[in-house]
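Sending over a structure as structure tokens; questions will come in a sec.
Yeah, one chain of the complex is gone here, protein chain that is, but the others are all in their spots.
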Amino acid sequence: MLIVMNPGATETDIWRVVETIESLGFKAHPMPGSNRTAIGLTGNQGAVDPAPFIELPGVAECVRVTKPYKLVGRDLKHDKSVIRVGEAEIGGDEFAMIAGVCAVESREQAMLTAEVVAEMGCKWFRGGAFKPRTSPYAFQGLAEEGLKILSDVRDEFGLRIVTEAVDEPALDLTEKYADVIQIGTRNMQNFSLLRRAGQARKPVLLKRGMSSTLEEFLLAAEYIMSEGNYQVILCERGVRTFGDHSRFTPDLSVIPAAQRLSHLPIIFDPSHSTGNRETVIPMARAAVAVGADGLLVDVHPYPERALCDGPQALLFDMFRDLVAQARAIAEIVKQHSDAHGAYSTVK
Amino acid sequence: MLIVMNPGATETDIWRVVETIESLGFKAHPMPGSNRTAIGLTGNQGAVDPAPFIELPGVAECVRVTKPYKLVGRDLKHDKSVIRVGEAEIGGDEFAMIAGVCAVESREQAMLTAEVVAEMGCKWFRGGAFKPRTSPYAFQGLAEEGLKILSDVRDEFGLRIVTEAVDEPALDLTEKYADVIQIGTRNMQNFSLLRRAGQARKPVLLKRGMSSTLEEFLLAAEYIMSEGNYQVILCERGVRTFGDHSRFTPDLSVIPAAQRLSHLPIIFDPSHSTGNRETVIPMARAAVAVGADGLLVDVHPYPERALCDGPQALLFDMFRDLVAQARAIAEIVKQHSDAHGAYSTVK
Amino acid sequence: MLIVMNPGATETDIWRVVETIESLGFKAHPMPGSNRTAIGLTGNQGAVDPAPFIELPGVAECVRVTKPYKLVGRDLKHDKSVIRVGEAEIGGDEFAMIAGVCAVESREQAMLTAEVVAEMGCKWFRGGAFKPRTSPYAFQGLAEEGLKILSDVRDEFGLRIVTEAVDEPALDLTEKYADVIQIGTRNMQNFSLLRRAGQARKPVLLKRGMSSTLEEFLLAAEYIMSEGNYQVILCERGVRTFGDHSRFTPDLSVIPAAQRLSHLPIIFDPSHSTGNRETVIPMARAAVAVGADGLLVDVHPYPERALCDGPQALLFDMFRDLVAQARAIAEIVKQHSDAHGAYSTVK
Partner (left out) sequence: MLIVMNPGATETDIWRVVETIESLGFKAHPMPGSNRTAIGLTGNQGAVDPAPFIELPGVAECVRVTKPYKLVGRDLKHDKSVIRVGEAEIGGDEFAMIAGVCAVESREQAMLTAEVVAEMGCKWFRGGAFKPRTSPYAFQGLAEEGLKILSDVRDEFGLRIVTEAVDEPALDLTEKYADVIQIGTRNMQNFSLLRRAGQARKPVLLKRGMSSTLEEFLLAAEYIMSEGNYQVILCERGVRTFGDHSRFTPDLSVIPAAQRLSHLPIIFDPSHSTGNRETVIPMARAAVAVGADGLLVDVHPYPERALCDGPQALLFDMFRDLVAQARAIAEIVKQHSDAHGAYSTVK
């Protein structure tokens, strides 16, 4: 159930509703919007009686949620969510370019890359310290040593750090060192890890499973939010199909579809979806044009020597060129969205 | 095999190679490029002896083709092919917007739509007179009456007509009335129809099969070209996946991949791939940004009354807005492509 | 609409309903069952008024059909359809083994294979005279010469001939020479060819499209039946997926699903689905066990020299072994089906 407050409801009104929800043994999730606050109620089995709420001061209405998710949906929160870390943001006015290395391999490799990322005015750095690898015999990342290098990247360049946690011990460390915790495609339905991420006090970047439906994707985000962490960023990274011209088939149509159903920002990873440097730039441009809130891109100073996914990493000049193109296209999309809100994707 | 002529080879040199090929019982396919002409040889079983060609005047080299296709590939023709009908073109400098009705339902519906298409400065009109329908009991199109209406659209607005041929009798009529003959997704491997289209004297717009690999797609184009019709336009229209948020999953990554392998122009149909008006505009923008040579878009004066695929047809205002956005993004892609040819998609 | 006759309705009663349907400009499709006859009505746009029929002698009820197909469904005809040519049958008590060569390459190759097929007591021979090939440069079949060889196989061994028609001219010839006309997977939605097959006076074996849903498959059969040819055999041949251990992914679950919805028999092609001789026998056994009505199997006297799909052709000894196993398993399935009709697949 969803309890919608009047525009003029006070903090005290909201607090009383939260208290009433909790006194009944349920969980309350207040979501402030630009006009009004709505409060999601979870933890119930079956329908909840609205009687205890409907007469409370400031309550406008009690709405039954018919979708399988409650907290990720636009019903609860009409305005788009913006994730902010310091001055960096995802889902706000500025297109978010998250760039960096697939795996942190050495201090030098990370620093060289971060320098270019910062020089281009980007605010986010990505880099893997724990790598989920298909083979047990492949390079698995530098672990805590990698996180320390990332931490130094932040200190040196002021970039905000996005890095993947592959399990609960990794999440503990990642929460300590990073700014945004990434959950990878193979863990999109690792429900224990999602719950743990929901208890973290850092935003979570959740990658879509490689054969996940949109509903399953949103329910995975709901797992995180149902634990009280509402700072979730969705990320499309390609799906499994019969196609063999791309490592995965990038599904850009999921971006406007997710934006219609959910208030969460959604970005795109052109590197892991295509697996091929030449296709990264055109697909990245396409994602900006479709209305994505950001990109997650692999760059490498010398990709031919990369320990992981070298063929998809952009060279520095390609990356500089990409940033310029992405900004120009993002500007056009924004102008349109401002002018034609009525039938824009993010209505 | 592929016989590459010297840049200075004369028409007579080329004609002599063609004659020699034909005298051996093979078929010759001369493809002029900006620097040199190459001549494709088909009709052979197994390898062809280069001896009769290598010493002919003007011949630079004889190249064995290792890919399964010969005529669609960049090996034979490095420069991009441009399809021209009067002043309208696809694959050239100007982004091609092919817009119109899914099915021609009446003179009024077609004329109202064409007026808007022409008013926006577009040069191509689409409209179906023969509709391939999943059910034998669904509306199958107005047939020749529809073609006559399309012909009147051309006379009235100067728009060039693209329309589908579903079988050989329809192709005979389409060839007579239309400017470009469309082969639909369900016929991408209707090899007899492809051969017949290869004998037509009009360009052919070939839609990708809904679970076709890129190689199968290019080989379908090769069927058309092997009969002597080199004016082929490829069209991505979505593929079958497990995804349920879009009617088909639009596969934009096939566009740069096709452009790398083939000199043929490739466009995108956002209407049939998404099946949903709201998603058409963002996906159309994305296709322009990825570098597609054009769009094939459904518009309808009153989609709620459409006999076929109403939910995907744009309203007139949405279409006007799309054209403006597409042109702005196409301009950015073109600037980039001109400046950074070295690693652009269309290198 | 569907007009169900009383068990005691006479031929005259049925004839009067048919006449009434046709006098209204519709098409009548009488389907005799073991207890009662039902008459399908097609050709209508929107709902049909039952008034003219309900009072006619022998009419039990008029039923509105809510499914998109009418003639293929169990609503119209509860009993399973059996396709018979002479003593050979598909869908009856005996499991149908249709075996032979992928492509007829020579008289010797066909005759050697047919001898083994006949020796094993099988009644059907398959062989392609027209081959739909992905590349225009691949072997396309012996055409009419191949059909003549197949005709001789029938004369020599008494086997009934199943062969593919790839277009309308091929269908004309196939109808003349063969016993069952096959429509291939790439033509499952070649609606003109389906209509032409619906006018043929021979049974039609319809292969499922490689990414066709069950509903699309049944509607393709409906195209054939709506033209008056009710002798249709469905055939599963594998679907497109991300899987790379099999040429296509054989989808056996479609067999019981089709049998629940439709009275038509359904068989399985283990050769084209797997593309791999070693997997043919286990998958063929599986299809028998799932309750398929027959198999369509490639055999070759010397597969290493085959002009088409050699790696999937069984050697003669493998084929003999397969027949023995298939019969033993078919016997078990039949015993079960007789004993437990209540929840058997074909209820």
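Assorted remarks:
So that you can tell them apart, the chains are marked A, B and C in the order they are listed, and the count of residues begins at 1 in each.
Basically, a residue touches a chain if its C-beta (ideal position, glycine included) is under 8 Å from a C-beta of that chain, and two chains touch if they have at least 3 such contacts.
Quantities reported herein were computed from a predicted structural model and do not represent experimental measurements.
Of the options C:14, C:204, C:290 or C:307, the residue whose C-beta touches the omitted chain is C:290. Of the candidate positions A:79, A:168 or A:338, contact with the hidden chain is made by A:168.
Within the full complex, the residue among A:147, A:210, A:283 or A:296 touching the omitted chain is A:210.
If you put the hidden chain back, the residue from A:164, A:222 or A:321 that touches it is A:222. Chain A meets the missing chain through residues 42, 44, 68-69, 132-137, 166-168, 186-187, 189-193, 195, 210-211, 216, 219, 222-223, 226, 240. Residues 211, 213-214, 239, 241-246, 249-257, 260, 273-274, 278-279, 281-283, 285-291, 318, 321, 325, 328-329, 332-333, 336, 340, 343, 345 are the ones on chain C that touch the missing chain. The chain not displayed touches chain B at residues 240-242.
The working rule: only the chains that are shown with their structure count from here on.
Closest to the middle of the protein, by Cα centroid, lies chain B.
Distance between chain centres (mean CA atoms), chain B to chain C: 35 Å. Each chain gets one centre point, the mean of its Cα atoms, and the points for chain A and chain C are 50 Å apart. Residue positions of chain A with contacts to 2 or more other chains are 241-242.
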